[in-house]
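Report on one structure; see the data block that follows.
Every protein chain of the complex appears in place save one, which is left out.
Chain nomenclature is as follows: A and B, assigned in order of appearance, with residue numbering initiated at 1 for each chain independently.
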Amino acid sequence: MRALEKQRNILDFTLSSLGRRKGKNIALVLVYTFVIFLLASVLFFSHSLKKEAALILQDAPAMTVQKLVAGRQDLIPTHYIDSIRQIKGVQSVAPRLWGYYYDALSGANYTLMVNADLNDRAGEIVIGNGVSWRSAAGKRNQPLRKNEIIPFKTYDGSALSLKVSGLLPFASELVTADLILVSETDFRKIFSIATGQATDLVLQVRNAKELPVIATKITQIHPDTRPILREEILRTYDAVFDWRSGVIIMVLAGVFLAFIILAWDKATGLSAEEKREIGILKATGWETTDILLMKFWEGAAVSLMAFFMGIFLAYLHIFLASSILFAPVLKGWSVLYPHFRLTPYISGYQIATLFFLTVIPYTVATIVPSWRSATIDPDSVMRM
Amino acid sequence: MIFHPGILALLLGSALTSSMLCYCAYEGVRIIRCWDIRSGSERQLGLERRTYLVSMVMSYVLGFQLLSLFLFIYTADTLSPLFVGAMCAAGSLNVNGFGYPALILKIVSCLLSGLWLIVNFTDNKAPDYPLIRTKYWLLLGIAPFLLAETSVQAGHLLGLRPNIITSCCGTLFSIDANTVMADFLALPRLLSQIAFFASIFITMALGLSVYLKAKGVYSFSIASFIHFLMSVAALISVISIYFYELPTHHCPFCILHSEYGYVGYPLYLAILVSAVSGLGAGVINPFRKIDSLHDVIPRIQKLLSLISILANSLLVLIAGYGILFSNLSMAAY
Partner (left out) sequence: MIHLQNIRKVFNAGRPNEFVAIEGVTLAIDSQGATALKGPSGSGKTTLLSILGCMARPTAGRITLQEREITSLPERFLTEIRRETFGFIFQQFNLIKGITALENVMLPAYPNGENYVSLKKRAMELLDLLNIGGKATSKVEWLSGGEAQRTAIARALINNPAIIIADEPTAHLDTRLSAEFMEIMRQLKQEGKTILIASHDPIVYESDVIDRIVEMRDGRIVSSGDVP
């Protein structure tokens, strides 16, 4: 009980001392908060992207088959479908037509994809949210609406005007933002793709466990193809996002080092007043351990304050302010995400990782300085 | 290497811990060589001050080690989708030969730094610091474990590559496999349960005897150690399946997941605390003969036995809850 009461008294005094020295601590807390804010933003952001990707891929086909020519992806002949359908365990095979389209007017890349629903409505398109904001026709600072026209340039330079017949729902903005759904006829017109060819094939199988076997069989029948499993894509996504956030953390290491030096400096550069106070406390009966305890609480208070403020700000930044600071770095090439919003998601693991990356180095940096200040001679006050 | 924030955090944390420890070891050598409590020289006063630094650093080391143990498992968990066949930490750890040794070394490091702090605490209670050289020798003795932990962990984490094919808890902790683990899991569940609860109650009874009568410290300590091994075994063989409600799922890591209400954390902590306090009581017992510690040690042992009893009560509560309220069908066996 005594020990508890002692802790409480010391903690009380520490907090009131921190309050008295607001000026000195405020700069440190602000920088500390900023560092945590940056790191937390990176973590939250990449993690949410991972989640998002996983969500999208849930509905993706279990297997995609591409054709390779000289190691690069090429159009796949649709007659491959028949032989693949013969393989045991394959439920259905369907061709897909999709590709990227560079719109010189808006400077953006769109993903064009054929949608069977539009096949008897040639001349119409359905667009994602990002497209509606960015395309040339939407330059008046308001999104494109239904029945407006987007001009496309076909492979031979001639123009093809397509009418917006609808907008894609918001569900997952990350993938649908730059998406344009077109009819098969228009798609083939824009890119000059002959009938009998498709971008790739997608497969449904009866039993997911048979996927590897089926994949092997496909490569035996058509050695020029490459089957891709959904699991593999997921894995690659994870690795890519982790890798990106890891790289950013390394880049931030410079900022972080500067912060640690600041923390060290602040902890070392005790003001004469603080030295006098510690001297008085020691002379009147505080033990070195008590001062260390005080220093521990001081560090804990500063860290916790910065930690929660940093996390809170990062949350606002990523999930409410559309990650304005570094969205371009993490998301890649596309310039299409003005109203991009991620689903809020924070896990204990991210918090623990953050703690390791920030609070522990800070604590380590302040150990020696606080020990130094705690071991000043108690009789030093008698000579001041 | 996989550039993952968790991996960076672990590597950074263990690098910091190790360098702090190296510093402590260096101070330890100076103290072993130069300590002379009778002297009032400035060098002696300086050394005395250093002991505060070492104590503080070691407390932080223990704290960081504990956190890093959980972060390590957690990271292994998060990384599991990157490896073919891994569903949880069990699979990721199995990706290369360093995963499980790193985990074991981490647990050992926690136990050792906890024990060192108990010895240190005891020594600081006697005005003549009778254990000063002993404890710094001990520090030099445990430093290699912590350093090994750092390097083995680094070996594991740096050696991770996506798409490695591994086997997970389904096969590692399965009775179908042809391993020691399998033979052990094949033991009748009732027997393992009885053994586990017997070890808890024996430890608690011996702890109570230390608490009330200051007797049987060594038996208590040995019981605590056996109980620690039994708990780890029970965690894998019986406790886990009740929480998973699957008679064949023997994974010690999945219970750290949110699906099981994070029940793994208090469970792990209770097991570790019980082991450290029980072993600690025994480790300081030989020093009872020292005059200045004669009265101090029984008091500390009393405190340790109380902590052990509380930790084991928590263990009984959690394990008991899991077993009693599980929907695991008994008919499954």
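The working rule: contacts are C-beta pairs under 8 Å (C-beta built on N, C-alpha and C of every residue); 3 or more make two chains touch, one makes a residue touch a chain.
Predicted, not measured: the structure shown is a model, and the values here were computed from it.
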Pick from A:Val31, A:Ala283 or A:Val368: which residue touches the chain that isn't shown?
A:Ala283
Pick out the residues on chain A that sit against the missing chain.
1-6, 8-10, 12-13, 16, 20, 273, 276-277, 279-290, 377-379, 381-384
In terms of residues, what is the contact footprint of the unshown chain on chain B?
37-42, 45, 48-49, 124, 127-129
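Quick note on the criterion: only the chains that are shown with their structure count from here on.
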Separation of mean Cα positions, chain B and chain A [Å, integer]:
35
Chain A residues touching chain B - in the complex, by the definition given at the top
42-43, 46, 231-232, 234-236, 238-239, 242-243, 245-247, 249-250, 288-289, 292, 349, 352-357, 360-361, 363-364, 367-368, 371, 374-375
Touching chain A in the complex, chain B uses residues 2-10, 12-13, 16, 20, 49, 52-53, 56-57, 60, 64, 67-68, 70-71, 74-75, 77-78, 81-82, 84, 162-163
